[in-house]
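As structure tokens, the structure follows; a few thoughts come after it.
Here the complex is missing a single protein chain, while all its other protein chains stay put.
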Amino acid sequence: MTGVGMFDVLLAVVLPVLAWWVVAGPDLFRSVVLFIVFGLLLALVWVRLRAPDVALAEAAIGAGLTGALLLDTLGRLRAEGWGTGDDQRGSDAGASGGEHPSV
Amino acid sequence: MNAAVLYTLMGVGLFSIGLHGFLAQPHLLRKVLALNIMGSGVFAVLMATAWRGPQLPPDPVPHALVLTGIVVAVSATAFALALLRRIHTATGRASLPEDTAA
Amino acid sequence: MTVTEWCSLALTTAGAFFFFAGTVGVLRFPDVYTRLHALTKADGLGLGLIVLGLIVRTQGWTEVCQLALIWILVMVSSATACHLVARAALGTGVRLWRRPG
Partner (left out) sequence: MHEWYGGLASFLLLNVVVGLLRVLRGPTPADRMLAAQLFGTTGVATLLLLAPTFGPALNDIALVFALLAAVTVIAFVRRSWFPVNWEGKGSHDGD
């Protein structure tokens, strides 16, 4: 793989789009899942830059451990209620911050 | 356009998006996500500087820095999430008072 | 190209096709349970064919064992995960899809 191939362009375009969805999407659970996918694809970037050690660390703790921590926190937040109890549709309605529906 | 330039641009983009989210989003969990994305952007720039073409092996020093950075980022994220839970149990909301007043 | 290389090419391409089919299934199927069905096909068959295609061209036994181990691990974890997700979906009342009409 010399030069810039389709693999690189695909990764370099998708990752910022993914980051934008994580940061600005409407649903918090969706953001967390997209963040896990983001870590997965970032590990592929490290592989492509010939850093398998960094890719290993990124896959194990960057995406795996952080994803588990985030999901756990999300579940805890929901178990304690989002504030107003407006959580009938699970993560779809109440996930954007409970008392702050403008998020 | 080689791989280093491409991934440097991507890293700068990721950092900008993360910074925007960190400043603009009131929900604390989203701030944590945005912070992680900012960090990933910095890592991407560092890794791109280590790239020395397809023939030569890449520079190992930025690799070591990024490896350390990933571990530190995970620890900081865990700490931030613990603080977030504490704030949520104490105040019943998952955002800072400055953000909710607006 | 030798015969083993042709075999490897054919097997990996077939595996990639099953991943494509799995992605299409996850996108097009109507509910969680049918999507799980599509997902397990990609996991088992797609990865199995790709692993087989790469085993054909390896030299040593260690790499063969490693690849087979990866496949077995993915099979076990995917079966467990799919079972957990399906049971949780059923327990929380996600309805089964019925053909309309």
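Should a chain be cited, it is by its letter among A, B and C, assigned in written order, with residues numbered from 1 in that chain.
Definition applied: a residue touches a chain if its C-beta (ideal position, glycine included) is under 8 Å from a C-beta of that chain, and two chains touch if they have at least 3 such contacts.
All figures in this text were calculated on a predicted structure; none of them were measured in a lab.
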Omitted chain's touching partners, listed by label: A, C
Where the missing chain touches subunit A, by residue: 1, 5-7, 10-11, 14, 18, 21, 27, 29-30, 33-34, 36-37, 40-41, 43-44, 47-48, 50, 52-53, 55-56, 59-60, 63-65, 67-68, 71-72, 74-76, 78-79, 87-92
Where the unshown chain meets subunit C, residue by residue: 1, 5, 9, 12-13, 15-16, 19-20, 22-23, 26-27, 32, 35-36, 39, 42-43, 46-47, 50-51, 54, 57, 63, 66-67, 69-70, 73-74, 77-78, 80-81, 84-85, 87-95
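The working rule: only the chains that are shown with their structure count from here on.
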Length of the line joining the C-alpha centres of subunit B and subunit C, rounded to whole Å: 32
Rounded Å distance between subunit A and subunit B, as computed from the means of their C-alpha atoms: 11
Centre distance in Å when subunit A and subunit C are each reduced to the mean of their C-alpha atoms: 23
Subunit B residues counted as touching two or more neighbouring chains: none
Of all residues in subunit C, the ones touching two or more other chains: none
Residue ranges of subunit B touching subunit A (in the complex, touch as defined): 1-3, 6-7, 9-10, 13-14, 17-18, 20-21, 25-27, 29-30, 32-34, 36-37, 40, 43-44, 47-48, 50-51, 54, 57-58, 63, 66-67, 70-71, 73-74, 77-78, 81, 84-85, 88-89, 92-95, 100
Residues of subunit A that touch subunit B when the two form their complex: 1-4, 8-9, 11-12, 15-16, 19-20, 22-24, 28, 31-32, 35, 38, 42, 45-46, 48-51, 53-54, 57-58, 61-62, 65-66, 69-70, 73-74, 76-77, 80-83, 96-100, 103
